[in-house]
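Take a look at the following structure, please.
Our next item is chain A:
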Amino acid sequence: MFKTMMRRAGKCAVVATAGLMMMSAQAAEPIKIGSFLSITGPASFLGDPEVKTLEMYVEKINEEGGVLGRQLELIHYDDVGNASSARNFASRLIRSDNVDIIVGGSTTGATMAAVPLIQQAEIPFISLAGAVVITTPVKKWVFKTPQSDRMAAERILADMKDRGITRIGLISGTGGFGSSGRTQTLEVAEKMGMEVVADVTYSGSDTDMTAQLTNIKNTKGVEAVLNFGFGQGPAIVTRNYDQLGMELPFYQSHGVASDSFLELAGSAAEGLRLPASPLLVPDSLPDDDPQKEVVQNYKAEYEARWDSKVSTFGAYAYDGLMLAVRAIEEAGSTDPEAVREALENIKGYVGVTGEFNMSPDDHNGLDPESFRILEVQNGEWKLID
Partner candidate 1 sequence: MTALVEVKGLDKAFGGVHAVEGVSFAVEAGQVYSVIGPNGAGKTTLFNLITGLYIPTKGEVRLNGESTAKLEPNQLAERGMCRTFQQMQICMNMTAIENVMLGRHLQLKSSLFTTLFRLPALRRDEKTAYKRAADLMEYVGCGEYVGAEASAMSYGALKRLEIARALAAEPKVILLDEPAAGLNATETAALEDLIRKIADQGITVMLVEHDMKLVMGISDRLLVLNYGRVLAEGTPEEIRQNPDVIAAYLGG
Partner candidate 2 sequence: MLNRFMQSRLRGLVVLALILVIIPAFLSNSFQYGMVTQIAILAATVVGLNLLVGFAGQISLGHAGFFGLGAYFTGIATGTYGWPSVPALLVGAIMVGIIAWVVGRPILRLKGHYLSMATLAVGFIIAIILNNERALTGGPDGMPVPAFEVFGWELSSFGRYSLLGLEIEGFEAWYIFASVILLVAVWFALNLIESPIGRALRSVHGSEVAASVVGVNTAKYKSLVFVISAIYASLMGSLYAHFLGFITPAVASFEFSILFITMVVLGGMGSTFGVILGAAVLTLLPQVLADFQELETVMFGLILMLTMIFMPKGLLPTLTAIVSKRMRKKAGGEA
């Protein structure tokens, strides 16, 4: 009895889709969109908004008549942030569920674990993870929607340079995001003639980073501090930073670009800057900004549906899904090669994350300018650049 109830609850989404299908009386086979996401586990703050976004927009698209006159069917699995599970679920999507396209992979590890399989199976794949290795070098079947961490590093360091800062203290998480971000920051800094004078890390489960920050504080010549990481870690760093009375300009990465970060960090976040998609400041965008409408709509729809704040990560899934839909529409079928071709040639798609201009050499299609520099002022995000 208990078990049946569980099953019923679990199948809810599928049943909803099926119901809608019947209503619209579509005879055609649905288009299967597969996804493996870190819905639970340490990277759940990525996977959770991502899956919510996918669910609501698949429903919405189906209500509006589907794609190519066919309904969408979303099949998603939770990889718990574990690369081996991600690979297994990717395999299941391709071999058992026979999906037409995959939009997923919350973390770089999960994405990269699935890539060999996907390349071999020749299924278009849009990753939602950040590291630059995913699309550099270009892999035939692999695309991604978030800006790379390299772009983030470039954007942050450029902003620092504008403020005349050349010597930075770096504190990063030892998780995939922070670790890759750290490497990119070190490389970009060298290229831009800046110097990382302090370089410390914390692990994802740490509850106090005062020791690391004290270390930076006592390093001579630090002009600004950058924290690369995601999850609750950066919020703790921000609070510790404030408690230690550190006054240097403070930067965070796009890893914390969400309103919930402001809630966690509280007043300690005042004055810090980070690169983010315009999602956090939809109303400050000038009216002629092409992204304004997309961003406003996504934010409004998401918050109305889920009663929780939007995050940048959900937006990656939004753009992934929309890119997939657009490619299928342009290809006129779900033929993998045709869809892949179409994806590769998408130009001028205006998403929440930025404007995508894909090409055979660029499977990300974003430029660093798609990141806006935001500053926290009076407990709110303010668009700076």
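Just so we're on the same page, a residue touches a chain if its C-beta (ideal position, glycine included) is under 8 Å from a C-beta of that chain, and two chains touch if they have at least 3 such contacts; residues count from 1.
In picking the candidates, the idea was that all candidates are chains of the complex that A comes from, given by their letters.
Please read all numbers here as calculations on a predicted model, not as lab measurements.
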- Here chain A stands alone, and the other chains of its complex are listed as 1 or 2; which of them touches it? 2
- Which residues of chain A touch candidate 2 in their complex? 6-7, 9-11, 13, 39-40, 77-78, 80, 82-85, 87-89, 91-92, 94-96, 107-109, 112-113, 115-117, 120, 131, 133, 174-176, 179-180, 183
